[in-house]
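All protein chains but one are shown in place.
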Amino acid sequence: MELIQVLIYGLLLGGVYALLSSGLSLIFGVLDIVNVSQGAYLVASAFVTWRIWESTGIEPLVLLPLISIVWFFLGLAIYRGLFARVAPQGPSMTVLLSFGIALVFEGLLNIIFGNKFKSIVNDYSLKSFDLNTIILPYTQVIASVVAVFALVLMYLYLKYSWAGRALRATAQNRDGAALVGISHNKSSAFAYAIGMATAGAGGVLLAITYPFYPATHYEWIAKLLGIIVLGGMGSLPGAIIGSILLGISEAAGNTYAPQWTILFFYSVIMLTLLFKPEGILGAKTRKDSA
Amino acid sequence: MKNFFADRTRLYVAIPLLVLALIPVALPDSEYEQSVLIVCFLFAIMASGWNIISGFAGYVSLGHSVFLGMGMYTGSLLGQYFNLPTYYFVLVSMLVSVLTAVIIGAVILRTKSHSFVIITIAVLLSAQLIASNWRGFTGGTEGVIFRSPSWVKELGNMPYYYMFYVVFLLTIALVWFITTSRLGAGFVAIRDDEAKAGSIGINTTQYKVIAYGLSAAPYGLAGAIYAQYLGFINPIGAFNILLSVYLVLSALIGGKGTLWGPILGGFLIALANEVATITSGGISARILIMGIVLVGTVMFLPQGILNSVKTISAKRKSAKKSVAFIDQASIAEPNTAISIEKIVRPADANANKSDVILKVTDVYKSFGGVKAVNGVSMEIKRGSITGLIGPNGSGKTTLFNCITGTYEIERGSVVLNGEEISKMQPWVRAHKGLGRTFQITKLFKSMNVLDNLVAPLEQPSVKKMLVNKIQGDEADRAREVLSFMGLSSFEQSKVGALSFGQQKLIEFAQILMLRPDIVMLDEPASGINPTLIERLSKAIKRLNDAGTTFLIVEHNIPLVLSLCDYVHVLSAGELMVSGTPDKIRNDEAVIEAYLGPDTLLTEKS
Partner (left out) sequence: MTETVLTLNGVEAGYGGGMVLQGFNLEVKKGSITCIVGPNGAGKSTVFRVISGLLKPNKGEVILSGKNISGISPSDILKLGITQVPQTRALFPEMSVRENILMGGYSIRKDSKLLKQRIQMVEEIVPIVKERASDPAGFLSGGQRRMVEIARALVLDPSLILMDEPSLGLDPKSVAKVSELVRKMTADGRTVLLIEQNVRLGMHLATDGVVMEAGKVRISAPADKIASDPEVASMYLGKTK
């Protein structure tokens, strides 16, 4: 059944998007930063994965934990070195800073890797799961499974580790967190680092599923930002809902008119914002909380 | 002529503009230089346009080059249809760009959220997508090539140069208009404190949409010319994100929120770009350098060159003068000669109005599980000074905010002058005659005191937007209000230089500019010394004699009991008792609410 094919494929896509947008949502929710460089972090990770795979032949998925950790520490450095100083100036300046960082990444990627499409072609790249009427590309299934796994891991880490608790506490009540001895600076850097780590993980998945070149970070960030605007900025469940919606739109669109899918998605966003300016699960501005 | 140039700055502006105007005529072989200057004009135009929404109004747009592309494509499509060069259609292009901005803005700018910056990126990329895929309409990814006009061989770039130059001048005029008009002042107010701007009568949604629309206008004009100048058009070139970077960087480096900053920045970046093209040529290096410069500017020069220069020269000036020590006592005596009728609305305006100016019925407001206001009803009599008191947690501040519109009520009604206002936006309430101050004073930090005074809008009007922000009867009235409060010496002061008490009085004066029927004061006496409290009380009494109603939330019970003619006491979210000060002072329940049960109260003589 075509409908089921679309739904399942859409969920697979949604799973990957969920991982990618979760970092963005986290950074916004905790730090009030619209991290437009998230796409660049994603593509950079894809390039690094590709390069390692190209020269050593190592299975990319094996690299995922390593790259995520490296990206984590890179995130700590970027936050402490750059954002910490600019954050007090407010969201209009941090978004410009993030934009600048994205350009630096793009420029470096262009210089190091050149402006050509890259992709990883493995022995499983062309295979598909064939279940009667439903055909699911191998890479997509793997990427989704890994993405969901990573998301669950991140969720568990945030829920049961002290660092994760501190982060959630800071997001829920900043003064209360300070009261119990949680350092706001440390939590902030940690939130950014996790956000960047998700981009690191996502980049590996990107590398095995889609072709990419340095400037594709714009498309990615436009999609991811669209997801969190639709789902409600700062809401992790909202990001997941938005991701699934985009996934299904793309799955449906791919059969009919692939190039118009993203426009359809943006129209849905604009329509939603017309009636619910804060997004599907977004909270109204904090005015109302005592 | 001599008088016109008496102001040196006019000279500094006029001479370069004149030089620029004469270059093609004076130096006929300057084809290359003209082409470079054309890029300079373009960057300056775009940076200035961006500055309107992102510098003055404070809403950052990262995909602003979309409007250039729309201008280019509009010109291109009409040019193909009518078989004319694209620049014939500058006006239509401008209209298309402005309309697009207005439509998008009307959807997105209704709330203060971060979705604006995100949508601007999405719009740019969407436009690129549409242009690439709608082959029949736009020529798809290959785009369209234009035939050169016949005069190119003879005149070269010169006509294009002058076309861009004219748009350049028009853009300067537009931004100059914004910096000097009430409209522009409204933008700055929104940027400084959007909630406050709403509370003094500025329709923030409308202003933001106007800002966004105006910011797109220069792009539409320039786009139609640019298409023909380039000779071709394609989606990637027209809807170019790198161009968005250039224009943002130009405005930022030059100094956003100023008239000349983006122009200076535009010229700098355009020239730097030219140098980069000549020396290295690689676009990857270009992107990297732009990124580094952007990061560096945000981190180390966020206010831009022009603002830094201003700050440095201002510091030098103040170092030379002895620091004028502004202390609380230096506020002059109020000018009792000012006739109160100039400050408040004429008395006969209230002739047919009812006894009760504000009626609150059964208002409920809770936060989470806590019932802050639990079914409160009260009437405020016209012409009274009514106090609203109660211990911490009694709900008086919440009720206050429900009336002003800061909080949305869950149930009940708030009726002002016979009209239900509980669903109205804050600025509509201001237009209906409700003025309010804030417990922690909110003044616009970018403006001086006089500009702050002139900012409130008693009634919305298009004419008001176009007026010069300082001239006119508004400014005269502002000076009178300041004189009335004894604050004339602060007219030119920066808000940041004022003490907390002075700011409170200034905010009070600012609200008077609305000529409100009812003035709601949120803890006016908190944090200021007795002299200023005295000053404020006197002003309140004088205004009250002329017919203005006051509703005051206060903790300072002695002040309330001496100033007010009627008092409502809230406790635990409910109205406990109402009455004259004498009644309240001796009421057992009130005493118990503040001091606890069974306390003896002996009067000290």
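Note that the chains take the letters A and B in the order they are written out, and that residue 1 is the start of every chain.
Keep in mind that, in the parts below, a residue touches a chain if its C-beta (ideal position, glycine included) is under 8 Å from a C-beta of that chain, and two chains touch if they have at least 3 such contacts.
As the structure is a prediction and not an experimental result, all values here were calculated from the model.
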| item | value |
| --- | --- |
| Selected residue (touches chain absent from view) among B:Leu91, B:Val275 or B:Val370 | B:Val370 |
| Contact residue for the chain not shown (choose from B:Ser35, B:Thr361, B:Ser499 or B:Ser537) | B:Ser499 |
| Residue, one of A:Leu13, A:Ala166, A:Ala197 or A:Ile244, that touches the chain absent here | A:Ala166 |
| Sites on chain B contacted by the missing partner chain, in the whole complex | 368-370, 391-393, 499-500, 526-527, 555-558, 561-562, 572, 585, 591-604 |
| Hidden partner interface residues of chain A, rising order | 162, 165-166, 168-169, 172-173, 175-183, 290 |
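The rule we apply is simple: only the chains that are shown with their structure count from here on.
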| item | value |
| --- | --- |
| Residues of chain B defined as touching chain A within the complex | 54, 58-60, 62, 107-108, 110-115, 117-119, 121-123, 125-126, 129-130, 132-133, 241, 245, 248, 252, 282-295, 297-299, 302, 367-368, 370, 372, 398, 406-408 |
| Residues on chain A engaged by chain B in the complex (per definition of touch) | 28, 34, 36, 82, 85-86, 89, 91-93, 95-97, 99-108, 110-111, 115, 214, 218-219, 221-222, 225-226, 229, 233, 259-260, 262-263, 266, 269-270, 273-274, 277-279, 285, 287-290 |
